[in-house]
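For this view, one protein chain was removed and the others were kept in their places.
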Amino acid sequence: MNSDSQQLLSTLHDCAAACNHCFDACLQEEDVKMMAECIRLDRECADFCSYLEQAIMRNSPFIKQLAALCAEICEACADECGKHDHEHCQHCAKACKACAEACRQFA
Amino acid sequence: MNSDSQQLLSTLHDCAAACNHCFDACLQEEDVKMMAECIRLDRECADFCSYLEQAIMRNSPFIKQLAALCAEICEACADECGKHDHEHCQHCAKACKACAEACRQFA
Amino acid sequence: MNSDSQQLLSTLHDCAAACNHCFDACLQEEDVKMMAECIRLDRECADFCSYLEQAIMRNSPFIKQLAALCAEICEACADECGKHDHEHCQHCAKACKACAEACRQFA
Partner (left out) sequence: MNSDSQQLLSTLHDCAAACNHCFDACLQEEDVKMMAECIRLDRECADFCSYLEQAIMRNSPFIKQLAALCAEICEACADECGKHDHEHCQHCAKACKACAEACRQFA
């Protein structure tokens, strides 16, 4: 695996971790209703980042296209998380923005 | 694939569909907070049923053990969904209970 | 879920089943080396079809984009499987072609 792929793997892993943590934390917030779209997008983003990680690891012929779509999903999750002041949302927004940028460059 | 596996595949598919629908519908309810554990378990159950479906399809050597664990996860989701009166929760509880039973017999 | 989504779910399910069965059967063939690309693409296609199934079930905001990429992956798997005379490859090629077409129309 080249160093571009190695770098992307690590960014995807951080993003999946941040999204899954945000999913869990949002479900424990007082005002869960306000977090509904965040919960939904956290799952979308975590699942796709995790999917792309595995695709890179197995040398899939489709990683460029997957990365392009991953950038779009990360961007949407970053936008939603960025609206909320919770520390887990702000952390997640940052991780998603970094991952969107890394995916776009890779694609 | 034998008819036991075919039957289980169909039950798993219905359960994953019911859980994912319940996940989506819970996020759109008025009182999302009350549905937090339901949302969490819907994802757990949908993801594992979907995983087991693929494992059966590819003739995995671990389907008995996966089915035993799937039964436990379906049971937990059925118990939580069963507490709520929403039609999607009641439907999901029924699908999860049927799937738990099918998984236990298969395992 | 509307009837377009219901229809696509069923086509994706058939395609994932055909790909996973072909994956398993290729690994049991006499000349596995000749089937290497088929094995690789069967996994790619089964995994992505299964991913898209779940995304549709949970009302993901990204199903159009996922379906567009799924069409491309199904097409590649259909092309490779179509080269081999094994019954499981020919069956898989047909399922992948049908799924590529369904995904393209949906996207």
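Observations on the model:
So that you can tell them apart, the chains are marked A, B and C in the order they are listed, and the count of residues begins at 1 in each.
The definition used in the following text is that a contact is a pair of C-beta atoms (placed from the backbone, for glycine too) under 8 Å apart; a residue touches a chain by one contact, two chains touch by 3 or more.
Keep in mind it's a predicted model, so treat the numbers as computed, not measured.
Of the residues in chain C, those that touch the hidden partner chain are 24, 27-28, 30-33, 35-37, 39-40, 43.
One chain of the complex is left out; on chain B, the residues touching it are 40-41, 43-44, 47-48, 51, 54-55, 58, 60-62, 65-66, 69, 72-73, 76. Listed for chain A, the residues touching the missing chain in the whole complex are 1, 9, 13, 16-17, 20-21, 23-24, 46-47, 50, 53-54, 57-59.
In this section, only the chains that are shown with their structure count from here on.
Computed from the mean C-alpha positions, the centre of chain A lies at a distance of 25 Å from the centre of chain B. Each of residues 24 in chain B touches at least two other chains.
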